[in-house]
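Every protein chain of the complex appears in place save one, which is left out.
Chain naming follows the written order as A and B, and within any one chain the residues start at number 1.
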Amino acid sequence: MNAESAAAALNLPPPPPKGGVYQTVVIVGKTAYVSGHGPYLGEAGYMSGKVGAELTLEEGQKAARQTGLSILSSLQAELGSLDRVKRVIKLLGMVNCPHDFTQHPQVINGCSELFAEVWGPENGVGARSAVGMGSLPGNIPVEIEGIFELAD
Amino acid sequence: MNAESAAAALNLPPPPPKGGVYQTVVIVGKTAYVSGHGPYLGEAGYMSGKVGAELTLEEGQKAARQTGLSILSSLQAELGSLDRVKRVIKLLGMVNCPHDFTQHPQVINGCSELFAEVWGPENGVGARSAVGMGSLPGNIPVEIEGIFELAD
Partner (left out) sequence: MNAESAAAALNLPPPPPKGGVYQTVVIVGKTAYVSGHGPYLGEAGYMSGKVGAELTLEEGQKAARQTGLSILSSLQAELGSLDRVKRVIKLLGMVNCPHDFTQHPQVINGCSELFAEVWGPENGVGARSAVGMGSLPGNIPVEIEGIFELAD
């Protein structure tokens, strides 16, 4: 199954509006750099709250998955088709959480597992860091940026 | 107007001294990787304080702009001319702020708007993440790292 048909089964939000002076996706040669995304829901705006405080681990994982859906929506809008992505190179997964939170990888897995569904367990899974931020814009629970390799 | 003449109208600080074991700029092929910079003022050292606590949003934006000026100064010293930069690929904008701060994108816009002045609204504006750190070196309010594409 290709990425577009995998994505068709998902409930992708519209591409998130820009919240500052940046470009959502920048393409240089065969590399796409994707700006930090949050868990955008469409008309309802963004999920918010700190994971491990207002949000449970499970809610944090859902927020990471929703963030991944937002990234897919932006990539689809930019590239025309998710099939143009050859592989995930790298993600930086940032969790908004209290200073004693320890389960950042489990949270960000919510996004990584989504990308594995879309591009497969090899190409959909790249290098990654999962870390804890003091705060995030608009108090979103998760922000994820990524680097993707494009097909020839 | 080219980047060098745009920069001539700015009050660039001297290139900041290194504060650790790293290189300020590393060039690989047509890509320049720029180390995390802070708001360096020259002889007066660095601006300091947390945005949303000791510093207002407006002061944070000024700190982000000053950080951008420091990056320009380092790039100019390394490349000889800012005209050698083809475009901004990506910025990671890190704000030192309390855990309830929410306006990170507005802060980092201070740097992004500067780069748009220098390289234009298309090439000067790249992908970006704007996030909140628990702390930064020397209690600087902002640290920004970047990736730039060089002209042929």
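As a convention for this text, contacts are C-beta pairs under 8 Å (C-beta built on N, C-alpha and C of every residue); 3 or more make two chains touch, one makes a residue touch a chain.
The structure presented is a predicted model; accordingly, all values stated were derived computationally and were not measured.
Among the residues B:A6, B:L75, B:L92 or B:V107, only B:L92 touches the chain that is left out of the figure. Although one chain is not drawn, the whole complex shows that of A:G49, A:P105, A:G120 or A:G138 it is A:P105 that touches it. Within subunit A, the residues in touch with the undisplayed chain are 31, 87, 89-92, 95, 97-106, 108-109, 112-113, 116, 125-135, 147, 149. Contact between subunit B and the absent chain runs through residues 19-26, 28, 33-36, 50, 92, 94, 96, 98-99, 133-139, 143, 145.
As a working rule, only the chains that are shown with their structure count from here on.
Taking each chain's centre as the mean of its C-alpha atoms, subunit A lies 25 Å from subunit B.
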